[in-house]
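Complex shown without one protein chain; remaining protein chains in place.
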Amino acid sequence: MRDRKRFGHYLILAFVAVAVIIYITPIYWILATSLKGFADITTKLPKFVFKVSLENYQKLMPSEGVPDVTHIFLVEVLVGLLLFGFFTLFKGKLPRAVSLRNLGLIWNGIFVLTCLYSFLTLSPLQTRLQTDARFNFPLLIICTVIAYLLMAPFKKTNGITSQTVKKQRLVFVLPSVFGTIAICVALANGGSKYFYQLLNSIIIGGGSTILAVGLGTLAAYAFSRFDIAGKDDLLFFILSTRMLPPVVVVIPIYLMYSALGLRDTHFGLILLYTTFNVSFAVWLMKGFIDEIPKEYEDAALVDGYSRFQTFLKVILPQSVTGIAATAVFCLITAWNEFAFALVLTEVGGRAVTAPPSITSATGSSGMDWGKIAAGTFVFLLPVAVFTFLMRSHLLRGVTFGAVKK
Amino acid sequence: MKSVRISLVLALILALAFVSAPKADNHQSQSLTIVWAEWDPANYLQELSKDFTAETGIAVDVIQIPWPNFQDKVFTAFVGKSDLYDIVIGDSQWLGRNSQGKNYINLTDWINENIDVASIYGPAMTAFAEYPKGSGTYWALPAEVDAAGYVYRKDLFEDPNEMKAFQAKYGYALAPPKTYDQLRDIAEFFTRPDQDLYGIATWYSKEYDGITMGFQQVMWSFGGAYGDPENYKVDGYINTEDAAKALEFYTDLLKFSPPDAPNYYWAETLNAYNSGKVAMAMNYFAFFPAVINPEVNKISHDKSGFFIAPAGPKGHYISIGGQGMSISSYSKNKDLAKQYMKWFMQKPVQEKWAMLGGFTPHKEVLQSDTFKTATPFNEAFAASFPYLRDFWAVPEYAELLETCQTNWSQAISGIKSAKEALNAIARKHEEIFEDAGYYDE
Partner (left out) sequence: MASLLAAFINNMQTTPPFPRVKTQTSRGMSDYQLKMAFIMPTMILLILMNIFPLLWSLYLSFHRYKASMPTPPKFIGVRNYSRLLADPEIWGYFQTTAYFVLLAVAAQFFIGFGLALLLNRDFRYKGFVTTMLLLPMMLSPVVVGLFWRFILSSDNAGLLNYFLSPFLKSPIGWTTNPKVAMLAVVIVDTWMWSPFMMLIALAGLSAVPKSLYEAADVDRASAWFKFRWITLPLVSPLLLIALLFRTMDAFKMFDIVYVLTREGGPGTATETVSMNLYKLAFRNYNTGKACAMAYILLIIIVALSNIYVKYLNRVKGEA
């Protein structure tokens, strides 16, 4: 009886393994195709053993060569991720001198220095991509400095509790994210159309996420804590805007944007994606804020804080996890969006994002599946990373916070 | 302490913002944006334009839109009044729509004053520049003249064993086909799925104008027609026995095509030919540089021959390709655009254009021997000229095209019979013409 049960258990695990293989195969195939040479792709039967070639990825790079600064950033990102992994594996087993704080400070200093260096060497743009298609390094450096400041509170404490260690690892994660963006900027400035579009996706996705989460958190707090006439109806109305098919809404939006000159602008797309994400953010954030005990606020109010101060000092710090999860979901939605981007951006335009570009890039002499696969894979990578980071919040995210774990 | 830090950072940000601000402006040098489809001729144009930049200092950027989206993207830009594109190199069918929709500027006076119209190949001027036809009103200058044609595997066609076997089976010599019946025989002959070899690859795709451009030449050659260009009657022209026979013939060719053929557009057709899958392939001549490019075609780049589209039982017609250069009415650089077009039409530039691989509309250059021998396919291309015909160029062409695409795609995939599909097109086309007021008077 016991053996039979154990056998059943292993049988089921075998089934699970098969399922994982089936679900992962298409993604693996994208990776494999992107690493194949042209001759290995057009064979009659799929080839599983092949010579790895990076030619497809080279097609995504600027035709005039990769700027030096890209390599420096790449090394930094890799080192950052390695350090992150190192500290995750060996937490608590290291001598005090090799603390997160010291390493983090040194590494961050190097990162900021690189940004300055790239600003000095690359800012006179070496090639022009398109009339309006330019990015400035200063913008990036500003972002970096802001990020650096945001991390200041984490750097002050010594890693004692596991919670702070977790937060301190952001010292490596945030500059890694900015380093990746810096690579995109360098490559786009070098003349790569692909990375220009990726950068557009980052800007539009990032901008709309910040706005949507900001607005959503405010509204969610109000919905969670105040008495509002017709609250249920309002919440339902907010949800319903998200349910509309994009093709239905895009017709009038297209006419409106054409009249206002908002088509193919970053602002226009940010505004639109904010609208679609804000309903989601309200719902998700309301769930998170509902979970914060009301007593915390009451105590603060008694201490003489105003309601707004309470919101800033009690609610916001308590809902950092929720905000992060909501932000990641908004980011992914905007990152993946296709129908609006298809109609509201121009080919070769200022604000064209990656999805409509990747799906229409065939190549000028026949379908170039290798290049498509390479472009697809680079595009999917950040989403895959975020999926793993966010896995404990996935359930909540996909159900508008209706189902909690 | 904290406030000191914040103010320091703010100062830094402001300083950086100031440093970065002037940089946005030093790229204000003049530039021109041309939009075309994604194919080799656009690369040649970008190359050619370097001379223009060298002469005038005006930068030229040729944006390439992938063919399946070409029409949609250009029109969403036009209707959205985008000023991104200065010069649009658009299909001949677009003329009606873009002239009536006021997307192109009227170039009649400018062309008569600045361009020697007599030096341009006449039919190209009519097809790519004039609307309504015969009115003498010009909306464009021809940029690229093109026609549908065929490429075939010389090594297969000239293999003695193959020739013997073909002679024995069909009773005539194996050679590039002159009629559609011969085309079918040859396609059948070379169809050997066990060797991963098929007879023919031609356009069946539902994207943009795929199946229409592939099929219409067969339809015309079999005796069908889109309608009467005088009174816009469609019923009785497109749904005749002849047209149905043509559609059945075209569907039948699928038997001799690779399994994925119903999805074939220019790219897939090229891929099939270049990977050695088919003996013959239909495509526009302007795509053929990829066939003789050893980088892309590793199998048969030096073993390819070219022939013009065959004749049918009731005539010989070939789908016209090619585009005219027009100026967008939303452009902010109309004068620069005119300057560019005037430069482009000069004979030396046209000679270089032809040398790079562009299909020049310049009469003398086009008919010169240097042009005919410049590539292996130029001769077959030049031989196609007398047979060229076009789709409707009326403002409603997009709807007409969409109807054809849908119904013909249904017919070749067996959802509708040939007759049903053609009747549906006739009904829908007349409905579109009626809505647009063509029958009013």
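Per-chain numbering from 1; labels A and B assigned in written order.
Criterion: a residue touches a chain if its C-beta (ideal position, glycine included) is under 8 Å from a C-beta of that chain, and two chains touch if they have at least 3 such contacts.
Computed from a predicted structure; not experimentally measured.
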Of A:Val112, A:Val173, A:Ile210 or A:Leu271, the residue in touch with the unshown chain: A:Leu271
Chain not shown: contacting residue from A:Thr180, A:Ser224, A:Thr265 or A:Ser319: A:Ser224
Selected residue (touches chain absent from view) among B:Glu241, B:Asp260, B:Glu364 or B:Glu434: B:Asp260
Which of A:Leu45, A:Leu89 or A:Val302 contacts the chain that the document leaves out: A:Leu45
Those residues of chain A which, in the complete complex, touch the missing chain: 9, 12-13, 15-16, 19-20, 23-27, 29-30, 33, 41-47, 215-216, 218-219, 221-228, 231-232, 234-238, 240-241, 243-256, 258, 271-272, 274-275, 278-279, 282-283, 286-287, 290, 294, 306-309, 332, 335-336, 338-339, 343, 354-356, 358-359, 369, 372-373, 376, 379-380, 383-384, 386-388, 391, 394-395, 398-405
Contact set of chain B toward the excluded chain (per top definition): 68, 71-72, 75-76, 78-79, 97, 100-102, 193, 205-207, 258-263, 271-272, 275, 277, 395, 398-399, 402, 406, 409-416
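Heads up, the rule we're going with is that only the chains that are shown with their structure count from here on.
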Inter-centroid spacing, chain B versus chain A (mean Cα positions, whole Å): 39
Residue ranges of chain A touching chain B (in the complex, touch as defined): 38-39, 42, 44, 123-125, 128, 130-131, 134, 136-139, 141-142, 145-146, 149, 254, 257-258, 261, 263-264, 343, 346-350, 360-367
Chain B - residues contacting chain A, complex: 5, 9, 12-13, 16-17, 19-20, 23-24, 27, 31, 33, 35, 38-40, 42-43, 59, 61, 63-69, 73, 76-77, 79-82, 84-85, 196, 267-268, 270-271, 274-275, 287, 289-290, 293, 296, 298
